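Written below as structure tokens is the structure these notes are about.
Here the complex is missing a single protein chain, while all its other protein chains stay put.
Letters A, B and C mark the chains in the order given here, with residues in each chain numbered from 1 onward.
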Amino acid sequence: MDKLNPEIADCIEKCLTCYSTCLRTATVFKPTTSDTVAANAHIRLMLACAEMCRTSAHFMILETPHHKHTCKECAEICLECAAACEKTGGMQDCVDACRACAESCSMMAA
Amino acid sequence: MDKLNPEIADCIEKCLTCYSTCLRTATVFKPTTSDTVAANAHIRLMLACAEMCRTSAHFMILETPHHKHTCKECAEICLECAAACEKTGGMQDCVDACRACAESCSMMAA
Amino acid sequence: MDKLNPEIADCIEKCLTCYSTCLRTATVFKPTTSDTVAANAHIRLMLACAEMCRTSAHFMILETPHHKHTCKECAEICLECAAACEKTGGMQDCVDACRACAESCSMMAA
Partner (left out) sequence: MDKLNPEIADCIEKCLTCYSTCLRTATVFKPTTSDTVAANAHIRLMLACAEMCRTSAHFMILETPHHKHTCKECAEICLECAAACEKTGGMQDCVDACRACAESCSMMAA
């Protein structure tokens, strides 16, 4: 079978790890703020980030040239999600997974 | 429940229709060309287009502002898929679904 | 292109409508109960139901014989989701979409 190159394989792995971490974090999130609008926006951001990571991995596995576009968007939403999770606090796993994914996807998009 | 506005609801419907049409067309495709590399690239394009449509719908349902980015990419890959399906021939359903989705997503991305 | 039969096409449509309705309902849900564990379980049920509907549609589009298994599970989780949404109240769209999907999937699974 034609093999994926190691850089793409590494980026796929980071995307799938970020997908599962974001989905998990959104799922177990118990907002402590009374600002329910902000908490709700944060949950939707994590769910969107999870979906984008999954799709970005999908495009790399399919080896379509469009993976550069999905990786670019994935890097962007991951950085935004990392910032929101850092601000909320107690979500370091998600911050780390998002930043690792963003860095790898940025290189793929270049 | 907060309702989606009619334009977004219409775009979601077009994305999901295009998703199912592309996946279906890729699934039943029986290449008649001896150019297996081209046929394989076409199948991967249809599978990627199906995935992008699904994700674009997902982002609109979540009402994240990032849906403008996914709609922009969705419009682009749909136009490319429509052109490839038109060139191959016998795939008018997929051509039509891709173009309708591309037009709707372009408006959303603006 | 080989066409899907009308019953399968109808079930796919009901699954995709239920997917988008469940995801939407989970996204805009603002729990009024102080029972955060129950509210959280309900959100996770809606997200799982959305995912199952999407996969059930996917299997029917692919026309794999395994669609009977995914339709069976889809019907089951849809009924559970409908009951939870009815108990919570104010989610009639989701109750209706889940029941219509469950009925159609049950027939497919038979």
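Heads up, the rule we're going with is that a residue touches a chain if its C-beta (ideal position, glycine included) is under 8 Å from a C-beta of that chain, and two chains touch if they have at least 3 such contacts.
Just so you know, these numbers come straight off a predicted model, no measurement behind them.
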Partners of the unshown chain among those that are drawn: A, B, C
Contacting the left-out chain in the complete assembly, out of C:D10, C:E76 or C:E103: C:E76
Touch criterion as defined above, residue of C:I8, C:C22 or C:L45 at the omitted chain: C:L45
Contact set of chain C toward the excluded chain (per top definition): 44-45, 47-48, 51-52, 55, 58-59, 62-64, 66, 69-70, 73, 76-77
Residue numbers in chain A that touch the chain omitted from display: 1-2, 4, 12, 16, 20, 23-25, 27-28, 54, 57-58, 61-63, 90-91, 93-94
Residue ranges of chain B at the interface with the undisplayed chain: 27-28, 30, 36, 40, 43-44, 47
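One rule holds in what follows: only the chains that are shown with their structure count from here on.
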Junction residues of chain B - those touching two or more other chains: 58, 62-63
